[in-house]
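With one protein chain withheld, the remaining protein chains of the complex are depicted in position.
Order of writing sets the chain letters: A, B, C, D and E. Residues in each chain are counted from 1.
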Amino acid sequence: MLEYIISKYNFWVYVILLLIGLYAMVGKKNLVKKLIGMNIFQSAVILFYVSIGVKKGGATVPIFLGNAHAAHGHGHAIIDVASYINPLPHVLMLTAIVVSIATTGVALAVLILIFRRYKTLELDEIMKIRKETGV
Amino acid sequence: MTIKRTVNMTKQSDDVIVKTLSRLLIPFMQIYALYVIAHGHYSPGGGFQGGVILGASLILLAITYGLDNALRMMSERLNTILCSLGVFIYAGIGLLCIMLGGNYLDYGALDKILHVDIAHARSLGILGIETGVGIAVMAVMASIFLDISTGGLPSTKERDQSD
Amino acid sequence: MEVTILVQATYKSFQMLDEARDKATQILDTAARLTSETQALHRKRIEAIFTGAKQTKVQLSRFIATFIILFGFWLFMSGHYDVFHISIGVLCCAVVSHVSHNLLFANPRAGDMRVIVKRFITYIPWLLYQIVLSNFHVAYLALGPKRLLDPKIIKFKSKLESDISMVTLANSITLTPGTITVDVKDGIYYVHAVSKKVAEDLMTGEMEDRIAHIFMEADHVYVQDVFDMAPIFVELK
Amino acid sequence: MATHFAALIIVIPLIAALFVPVIGWWKKGLCYPWVVAVLLVPLISSIGVLNRVIESGPFSYYLGGWAPPWGIEYAIDYLNAFVLVIISVISLIVSIYSKKSVEKEIPEKVVPFYTLFLLLVTGLLGIVVTGDLFNVFVFLEIASLSCYALIAIGRDGAPLATFRYIIMGTIGASFYLLGVGYLYIITGSLNMLDVARLLPELYHSRVVLTAGIFMIVGIGLKMALYPLHAWAPNAYADAPSTVSGLIAPLMTKVAAYMMIRVMFTVFKPVFFIEVIPVTSILTWMAAVAIIIGSIYAIAQTDLKKMLSYSVVAQIGYIALGIGLANKSGLTGAVLHILNEAFTKGCVFLVAGAIVYKMGACNINEFKDLYRKMPFTMSAFLIGAFSMVGIPPTCGFFSKIYLIMGAISADKWIFVAVLLFSSVLNVVYFFRVIQIATFETPMPDYGRDKAYEAVYMDEVPLSMLIPIQIMAAGILLSGIFSSKIISTVIQFVIPVGF
Amino acid sequence: MKVIAIAIILLTGGLLIYGVEDMPGWGDPDSPASSHVSPKYIKEALGKTATPNMVTAVLGDYRGYDTMGETAVIFTAGIGCILMLRKKRKGEGD
Partner (left out) sequence: MIWQLDLILCIFIVICAVAAITIKDLLAAVIILGAYSFFMCILYTGMGAVDVAFTEASVSAGVGTVLFVAAVSKTKRRSKD
């Protein structure tokens, strides 16, 4: 059992982080906390993808470290697939990280709009104000 | 306990250490960011990382020397144009490929105007798009920061009136 | 009436400083003049950073100096020395030095670069020696009897003028074990010292003199502000 | 150039969006004609693409010249091309409409507004055109981010509604991304067709099951399917009227397209019908959505909010058609996407016109509106007919197909739900029409008070014409529905039904 | 609110843990993710694009369209912030 848990511990960590993030997004009342939860949630997904790309058995970072000019042209013969990590998940996650920061930026801008209107960032207080003013 | 006073992040800092060090650091940050963009082919890095570091150098300038000085280096209008320009470089290279007879974003077609073999044409195409990405990311990061930290009033006079 | 006040003031100042009243006045005058001078200089410096120096010649020389420094940095990082990468490097350095040549050489008082570099290099061994010395002292403090530990914040006005020398002093103080620069405001240093000996070492002003020497600062009257001058000032008025 | 139509659909609006800030800096008034002119390009290209698909069958376009699954591929078949045409038509009409409404509601933000408008259209088109699972996520984020920003500048409660939308939308997009990751870990590919080829052997793996559920839940969140709809009504109601005129018809429909794509192209229908019973859950959720959405709509006094709940109900129709998973059900769903796009576009634009004239759209203040704005309100009437399902509007035909689907699936309860929902639609639409038409101060002969004349006070032509085009679109797509089905929609149905 | 949150995370967590079981082993070189599409990138990227960093090659070339979308996302975020927050100042535009 313990071995089973350890053998996939990255997956467990990502599950835990994803749940923490999801809990903060749904259960917390403070809007900034929701955004913090959102960041954790997205980075959990990113961690999952990066874990997909890992390759055991002497694989290194996906950068060809030899002499590029010598290898160019007859690269097929030289490059051994087993010695490099799968680059595709990394590419996808570069995109996802940038998307997450873009979402965070827009969300923070919305947050400032909300603060301007209600002068608070607690969801329950906002709901109270909305109920009182009828908006 | 709520803290009523909001902190103005973009006023000139009065700490001589922070100011001097950031003054010395900013050119090196910028050159490092450009290095990251240009050497994305050989080492980790590329347009996004370099662009973000460039944007961070502008943000550092805004935090330490105040917003007005930062805007003197990069005005709002220039900033918006750079946002557009960055994405336009990317999409424009793609369109150029169509005009040269390839598919969209097929940098291999660029060899007709660059006079190198296809592999190197692709390499140069990647460099071109990374430059575009870097410019766009830099401008956008700086602009988002300025908007959020000033609440959308980057000019000092009106900000003082409204606060 | 006036005479009695003056006599009282002199008496107090004798008690405190063992010096004559007019000398105290002179010191205070100098201090006041210095403060206003530094403030004016500071303002000018900030303006200079962004409006840029007016003379194109100065600007050009700054541009070239920035370019050389940045290009050296680029070559140090790059590791690809073919024509293509070096030309990219030249382009990038040109862009950055165009944008921010006023940042790196913002100090209007900056003298001859070569002399400064030479002196700075000779300063480093001395600093290291000081660090080693204070290391032993702090180790002695830590292992020795408790009563030697006497942490306090000392405050002194430095004669340094340019921001770069101020920062060098502040960082040298922080680097030396036992002392930490807490804040620098308008040329006044607030330093946390761990014991009396450390504070006295600092107060001799040797480090400051050396830094002033590096950056070729003019020698001004050294104002030591260990004692609180405010009551004297009030009395004098 | 004809071979590159598929690429131009996305690229031209994107590049045009980049020029809007520059043009707006030069001369603000030029933004509007620029946007309208630019949106003609995707229209022409998508009609060209649809034409090519009808003539020579599905085709694909390799971006960057890399063959799939290594590069990104546009795989364009009947469904893609059909939805592309819908999106480009609606967005063109709404862009024509936008001028006066934007000038009145957000006069100082015209330039960034039009930039984001074009980016939103780009995102929606990009989701539809691509054949790569991850690429869908990227364009989904473009569409969502521009949507967030556009909604946030709306009425009073808009920022909070937007914040809710951001939270729910991010959960949805991340769930989708997670599902894609699960598919990637088990198949090693991101291309839809390649994944579809590899998946059938793996249907009994738990990973595939999890992937399927996460993708469906994620898309369901974006689609505002019933239990996940909480963000939608406020967001649609509080947005500026042009924006709600654009996103209410398109955003959820594109998500519905994604759901059809995932359920019937990436996964084969057999997976969701037999391996895990998602389709039957979906039909029940859809039925609840139809009823609850309609009931909530009846309870509203604000026209835009009523229409927003109606969106939730109508999404239920599409989900029902997808969930029935048989030939007529799916035909009904796809036809309903077309119908919904025109109908919701029409009624939301009418709501925008009313806001333009009256400053608000509280239903109880609609007295005499039919006399004041006869053309606008007659378009509204056509929209209401379509929503209720009165021939010859398109709503009738889509509803007929859905009912036929329910009958052939032997689910009589859904027939009852569909018919009952028509009754509910009648209730909430005819309340509006009754107030606007009949509740007029009749000439009181008993007293001396003269009959109060009502003058016609119609909206400007630049708003009226798009509304009329939308209404005409409802009628035309109804009249030609059999032709649309025989040329396009019947090829959408996956093999095996 | 809290109850709903806990219910949601229990559901999601259960599903995720259920799904983890059948996943290929962590870091398995023969897993489908590492053996179907990606080997070609590793083999070809240097020869076809003259770029030793495979991530850059895939990012910029093989999946360049994704990257363009991503740049557009960033652009959208920037313009969105301008739309939402920036106030108009006097004497600008016409």
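In the analysis below, contacts are C-beta pairs under 8 Å (C-beta built on N, C-alpha and C of every residue); 3 or more make two chains touch, one makes a residue touch a chain.
Since the structure is predicted, the reported quantities are computational estimates derived from the model, not experimental observations.
Annotation: of B:A56, B:L95, B:A109 or B:L124, B:A56 touches the absent chain (contact as defined above). In the full complex, chain B touches the omitted chain through residues 1-3, 6-9, 44-46, 48-49, 52-53, 55-56, 59, 141, 144-145, 148-149, 151. Mapped onto chain A, the footprint of the missing chain covers residues 6, 9-10, 13, 16-17, 20-21, 23-24, 28-30, 32-33, 35-37, 39-40, 43, 46-47, 50-51, 53-55, 59-63, 85, 89-90, 93-94, 97-98, 100-101, 104-105, 108, 111-112, 115, 120-122.
Definition applied: only the chains that are shown with their structure count from here on.
In terms of the stated touch criterion, the partners common to chain C and chain D are B, listed by label. Grouping the chains by touch while chain C is set aside gives one piece. When the C-beta pairs in contact are tallied for B-E and for B-C, the bigger tally goes to B-E. A centroid comparison over C-alpha atoms places C as the chain most distant from chain D. Annotation: 44 Å between the Cα-based centres of chain A and chain C.
Between the Cα centres of chain D and chain E there is a gap of 26 Å. Within chain D, residues 14, 18, 21, 25, 63-64, 134, 138, 141, 145, 148-149, 152, 184-185, 190 each touch two or more of the remaining chains. Among all residues of chain B, those that touch two or more other chains are 42-44, 46, 80, 83-84, 87, 91, 94, 104-105, 107, 119, 137, 144, 147-148, 151-152. Put simply, chain D touches chain E in their complex at residues 14, 17-18, 21, 24-25, 27-29, 63-64, 66, 69-72, 108-109, 111-113, 115-116, 119, 122-123, 126, 132, 134-135, 138-139, 141-142, 145-146, 148-150, 152-153, 182, 184-190, 198, 205-207, 209-211, 213-214. Those residues of chain B that touch chain A in the complex are listed here as 42-44, 46, 48, 119, 137, 144, 147-148, 151-152.
Residue ranges on chain C touching chain B, taken from their complex, read 46, 49-50, 66, 70, 73-74, 77-80, 85, 88-89, 92-93, 95-97, 99-100, 103-104, 106, 163-164, 166-167, 170-171, 181, 183-185.
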